[in-house]
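Missing here is one protein chain; the remaining ones are kept as they sit in the complex.
Up next is subunit A:
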Amino acid sequence: MLELTQLQMSAGIITGSFYSRVERGQSKINAADLIKILNSHKVSLYDFFEPFEKANFNQKIIDYKIYSAFDSKNIDELKDIQKKISSENKAFLQIQLMIAILQDQVAALPENLRKEMRHKILQIGSWNKKSLWELLLTMNLYEASELNALLDSIFEKYAEIDFQDHEVLIPLANILINYLASCYQQNYLSKCQEILKYLDKLPANPQIVLPKILGKYYQAKIIGDNSKVNTIQRLLIKSGYKSYLRK
């Protein structure tokens, strides 16, 4: 990938012929020399060693993996990750809540656990990818009035949010669609229109096609365009995303 000859790659740290034997698996290189070689070519040690990792222990990677498993509704993967981490890890509580959400069991969680989740999971300083994911997770635990206040604070800061980062975009689009669904159920239609405007402002990235289309779905429902409602339903069912219609 670096387009170097074996001799250039060995960077004067080991001989070219020894390096060549290492590449072919005939000789073994010692760790200190390998690091010197990688550093001299500015190769990230993460990129080099990550494929050898038995499991991912790094907190950032755990967070990324659980959010992406949650977004994919992959309960098995969440359970796998939960087994590997300690119950002290905040991710443990998050996974518990994720599984409850995916199984539609949030209402059945005991009140003290719900309270612990509210207090420990969402810690807002500013709206960034972390706090947005945390809100997406906990939004079912809040009363309507609390939720309105939280969403208003997002809308106030909307212009400052970095839409380029799809790790920001995914939770944000999903928060909007959940909020939209709940406002629609309460027949709070003026709010629905407002949310749809915010949803429209998000760039059309492939990762948020479902929230985007669900936006069109609610819009069609509000204006009573049944043929469009049916088309969207059919498209989601045919492509395997029926579960997103249940909201």
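Operating definition for what follows: a residue touches a chain if its C-beta (ideal position, glycine included) is under 8 Å from a C-beta of that chain, and two chains touch if they have at least 3 such contacts; residues count from 1.
By definition in this document, contacts and distances are computed from a predicted model.
Engineer: Suppose you had to identify the omitted chain by its UniProt name; would it be "HTH cro/C1-type domain-containing protein", "Threonine/serine exporter family protein", "Response regulator transcription factor" or "Chaperone protein TorD"?
Structural biologist: "HTH cro/C1-type domain-containing protein"
Engineer: Would you indicate which residue among A:39, A:105, A:126 or A:186 is in contact with the undisplayed chain?
Structural biologist: Final answer for the missing-chain contact: A:39.
Engineer: By the contact criterion defined above, which parts of subunit A meet the unshown chain? Give residue numbers in ascending order.
Structural biologist: Contact residues on subunit A toward the absent chain are 1-3, 28-35, 38-39, 41-47, 49-54, 56-58, 68-69, 71-74, 77, 164, 166, 203-204, 206-207, 209-210, 212-213, 215-216, 228, 231-232, 234-235, 238-241, 244.
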